[in-house]
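As you look at this complex, bear in mind that one protein chain is not there, while each of the others sits in place.
We just call them A and B in the order they show up, numbering each chain from 1.
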Amino acid sequence: MTADSALDLDALRSRVARAVDDVRASAPLAPAITNAITMDFVANAQLAVGGSAAMVYLPEEAVALAQAGGAFYVNMGALLPTHRESIPAAARACRDLGRPWVLDPVGIGIGGLRGAVLDELAACGPAIVRANASEVIALAQAWGAADAVAGTGRVRGVDSADAVDDAARAAAALARRTDGAVAVSGEDDLVTDGRVAVRVAGGSPLMARVTGFGCSLGGVAAVYAAVADPLTAAVAASAHYAAAGTAAEARAAGPASFKVAFIDALFNLTAAEIAANPLTIEEVRS
Amino acid sequence: MTADSALDLDALRSRVARAVDDVRASAPLAPAITNAITMDFVANAQLAVGGSAAMVYLPEEAVALAQAGGAFYVNMGALLPTHRESIPAAARACRDLGRPWVLDPVGIGIGGLRGAVLDELAACGPAIVRANASEVIALAQAWGAADAVAGTGRVRGVDSADAVDDAARAAAALARRTDGAVAVSGEDDLVTDGRVAVRVAGGSPLMARVTGFGCSLGGVAAVYAAVADPLTAAVAASAHYAAAGTAAEARAAGPASFKVAFIDALFNLTAAEIAANPLTIEEVRS
Partner (left out) sequence: MTADSALDLDALRSRVARAVDDVRASAPLAPAITNAITMDFVANAQLAVGGSAAMVYLPEEAVALAQAGGAFYVNMGALLPTHRESIPAAARACRDLGRPWVLDPVGIGIGGLRGAVLDELAACGPAIVRANASEVIALAQAWGAADAVAGTGRVRGVDSADAVDDAARAAAALARRTDGAVAVSGEDDLVTDGRVAVRVAGGSPLMARVTGFGCSLGGVAAVYAAVADPLTAAVAASAHYAAAGTAAEARAAGPASFKVAFIDALFNLTAAEIAANPLTIEEVRS
């Protein structure tokens, strides 16, 4: 970070715009292991931003697709027995291939399988962690990234009991631990690489009334991670989502028409419009 | 039942309106084990009425979410091997916790696993059974609730071969057997606790041209069961669906735009509008 963060914000906006253009030009494949509830939304969001999608359950297929893709997305919602093997296998394949992957640790703390899987993932360095505030705090604790973080890290089902600001320190610590970026979803999103913290405003309260906005944001972050560094990719995905949410709210009569307008907006927004979404940047005080 | 059923209908409408308000005020979590086909619709309907959603497959996670939620939803469509354990585990957890749960025995009669699971559920007393006419008759027979019911109880795939009226006796017998409520879906819905039978009119024929209206109604009934007694919860869910179906048909150009308008209407209808949906009430002659 230089002292001139206004300049850095301009540079960040340029990198975001370039990532949007690069995705639309190259249609990167970001295969996913993701939960059945939101698979359709994840795939359609990935396609709408210009990427390509493929979902798998089996370990062997996950490894094959990790090799075929430009990045990989792992979402831990609604686990099946096969995920005990396939999620670590995909993460290890990505690590060994130097392929960026994105982790959404949804449901962290529920049941034993999820904890066992997350323990194995600790050594596989996700390029981006995308989660709500409580999940980020819980993951930072589980991976030993933060021995004294604010917030409870408690999750009610899959919903956060903490605010985004409560997770800021945990997010920065986690990002330094993974040497990647962490995106905390909330009213405003917070994206950090442990050195700078970017706040992404915009969006719509209706996002909380439709399932899969968080999951599909993770899938889109993986698409961007195929063409950009983790911080840029995470900011591009969050800015794309926020700008589309703002645009969609103006056209929506309720949550379902909002979702339709949102996916249309993902497809229609220009790179310049996405890069112009309200952003702030600041240094992380560690 | 007093002699004055007009009065009882007013009281029922009041209880429905209160349930709608209570859900919107408290956003109760109604976790679900449900089929992959309609998971997205179930979750989005639960969110649109004001509840919270979470879906699981694994037994241990089902028990954890049964503890976390205000009610639980079990839908037996498209079973996986893991459901052999997870569905009974969730039902037993709900029984032991005194947590209401809702059963949709979709596909009853197809294959052996479903029958084995339903046998185990017989001792777990669902607060609400939500099904089509044939499924209600088949479940009443399977659980020994009715040794001489009308109708065939035969299902073609997941569709009913019987009309709602044919299932009225079986539904009442089943409700007395479970000490809960039974909701029979059809052109008009029938909801009974074995003592009174409530008919819910409205809705739209387009509901039969979109997958998941039955499944998601069960999920919404579970949301309402977290804040109201079984009969009120089942009537509130059916009335909410019927009123939204009526509203959506006026705006639809086909089944897909109908579904969008329907979910929007679930979100937008006022408690008074839902409670004013056409209802009749009568005593069950047993």
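Going forward, a contact is a pair of C-beta atoms (placed from the backbone, for glycine too) under 8 Å apart; a residue touches a chain by one contact, two chains touch by 3 or more.
None of these values were measured; they are calculated from a predicted model.
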Among A:122, A:260 or A:276, the residue in touch with the chain that has been omitted: A:260
Selected from B:69, B:212 or B:230 as touching the chain missing from the view: B:212
Among A:54, A:122, A:161 or A:201, the residue in touch with the chain that has been omitted: A:54
Chain A, residues in touch with the chain not shown (by the definition above): 29, 31, 36, 39-40, 43-44, 47-48, 52-58, 60-61, 64-65, 68-69, 80, 82, 259-268
On chain B, residues whose C-beta touches the chain left out of the figure: 35-38, 40-41, 77-81, 107, 110-114, 156-159, 208-212, 252-257, 260
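The rule is short, and it goes like this: only the chains that are shown with their structure count from here on.
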Separation of mean Cα positions, chain B and chain A [Å, integer]: 35
